[in-house]
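Here you go, one structure.
Other chains dropped; remaining ones untouched in position.
Going by the order they are written in, the chains are A and B; count residues from 1 in each one.
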Amino acid sequence: MEFTTGQIASLINGTVEGDPSLKISRLDKIQEGKPGGISFLSNEKYEPYLYTTEATAVIISEGFKPTKSFKTNLIRVKDAYLGFTHLLEAYAQFTKSALVGVVEPAYLDESSKMGQNGYRGAFSYIGKNCVLGENVKIHPQAHVGDRVQIGDNTVIHAGAKICADTVIGSNCEVSPGAVIGSDGFGFAPQEDGSYKTIPQIGNVILEDWVSIGANTTIDCATMGSTIIKRGAKIDNQVQIAHNVIIGENTVIAAQTGISGSTEIGKNCIIAGKAGIVGHIKIADNTTIGANTGISKTIKKSGQTLFGYMAMDMKNFLKSYTIFKNLEGLENRIKELEKKP
Amino acid sequence: MEFTTGQIASLINGTVEGDPSLKISRLDKIQEGKPGGISFLSNEKYEPYLYTTEATAVIISEGFKPTKSFKTNLIRVKDAYLGFTHLLEAYAQFTKSALVGVVEPAYLDESSKMGQNGYRGAFSYIGKNCVLGENVKIHPQAHVGDRVQIGDNTVIHAGAKICADTVIGSNCEVSPGAVIGSDGFGFAPQEDGSYKTIPQIGNVILEDWVSIGANTTIDCATMGSTIIKRGAKIDNQVQIAHNVIIGENTVIAAQTGISGSTEIGKNCIIAGKAGIVGHIKIADNTTIGANTGISKTIKKSGQTLFGYMAMDMKNFLKSYTIFKNLEGLENRIKELEKKP
């Protein structure tokens, strides 16, 4: 993919100061710029690189005045950072919409339907009675089980597995290797100590604008649905058990685990490696620190929790500071005990 | 798949009170019942839904007497919960056994053998010299490496990878994305600070009735076998290192990790995110709490352990309660220190 400096300027409402016919094929950091690349200068800390960069062009803000000579070409916009962000988005959109058609061999059951401008990569699989919207992209080796529904503009990346009966909204992304709708972990203990599998007949629903990270797993409900609500963003290697509900615009970082039937509110931020037990509720706007364990319902919204067994973050840090020198504390007690 | 209310009643030894010719195609929660669905009523808390549900039929227990009018049809059995469970199992069994044959393109090396009533999905791969029993189901995009043995009725789900030389018993389930038999993490440090790979030539054995969760990884032994014994149930994203042995009917929840050469006894329950170091033994009937770290052999069976470094659960909770207000404890010491 190749654009000219002039085309890029026009795309982001900027003006070229230099040659508008130069070819750009890459986005570079300004300190690593090479011919054929375009960078941006927003943070003044990076200004020195403007005078040495080999990038073909640099996006700069209206007010900026160079103080030395330079070799690169400028594209001047109102705000360099926003301009670059718009360029990034246009680039991502262009890359995504360029994927159209079918690369054989790819499997689509004859009972399933795909909307216009879809893409099915080589070795992708779509089972029976699926309904896929417009601009849906099923990357190579991705798996879509029977009776799955997928809304417009959603992308299922390489080797992701969408199990039977899953419902996915529009504008979602499911990253490589993620598993959506695997069986919940349900076993009934028998008298002889063995376990009998409890069939899992529910499904998973991802509402619109949901993003799922690489190798994340979301189990289907035992009955009913495991639900990830509109706008929630889930990072890599997160585990979400059967019948969990994740609220709107809640963000969950990598390696966090949420046990069965727990409900997380909306606009929560959950850091990496947190663990949340089953059958509890977490209030809206809760912030949960990295590696934090939550074992009880959180009713009050807006708290920041932290610790092996979660508590108010400030209090945890106070206690942990004393914990670090518990020996000192014990020595003070020993001194007191020596007193007559 | 569609059954009549009469067929279902006969399947679960019940009697229809209402119309035995109505069509059922779905299992519903009673509070979410819709026409064409069947529900059950076991917990009296849900009785009010019986009088409002739109489900076509509801399974109820012998002794139950409705106190209001209702629109649905009843299927009366000895115990509604057990009746529903039997229906679930029949449904799961039916769904599973309906998968027979080969969906091309699927790869089966000519040196390998499959038993009767098997299924191989599109883009599934079976390498050289494998022996698969009867009713084995290899779902789309699943991988079976060279010299793998798989017993009767075992299911390998979409995109699961069974590496070379693995031995799997009968009636096992391997969930989507799981990796069984990847190389153990073995590297010999060299004088220059680099590491040399130690070839891993062992395998993994899953005995009968073992269940493995989505994206779980089980490494092969350096030599000999990593063994998951009969009836063990392993959840999603669990990591089991080389040469580990997991005892019969032991249950391990999501995101737990077990390091090399450790032996876990039988009938243990290990909660999510636990971490167990290598080269130790855990006694039978041990219960290990969520996020618990185990660094030493547990000899006494039947204990319940918990904590960052595991200890008796009650004692941990006592200590943690005091930890939460260590500042208060220190203040009491300060007061004592002020005394003359």
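The rule is short, and it goes like this: a contact is a pair of C-beta atoms (placed from the backbone, for glycine too) under 8 Å apart; a residue touches a chain by one contact, two chains touch by 3 or more.
As the structure is a computational prediction, the values presented were derived from the model and not from experiment.
Chemist: For a quick check: 2 copies are placed, so what copy number does the complete complex reach in this file?
Modeler: Number of sequence copies in the full complex, not just those placed: 3.
Just so we're on the same page, only the chains that are shown with their structure count from here on.
Chemist: Where on chain A is chain B touching in the complex?
Modeler: Against chain B, the touching part of chain A is residues 105, 107, 123, 125, 127, 141, 143, 145, 159, 161, 163, 177, 179, 182-183, 185, 187-188, 193-195, 197-199, 201, 215, 217, 219, 223-224, 237, 239, 241, 255, 257, 259, 275, 277, 293, 295, 308-309, 311, 315, 318-319, 322-323, 329, 332-333, 336.
Chemist: Given the complex with chain A, which residues does chain B contribute to the contact?
Modeler: 27-29, 32, 85, 88-89, 91-92, 103, 105, 121-123, 140-141, 157-159, 173, 175-177, 209, 211, 213-215, 231, 233, 235-237, 248-249, 251, 253-255, 266-267, 272-273, 290-291, 307-308, 320, 323-327, 329-330, 333, 336-337
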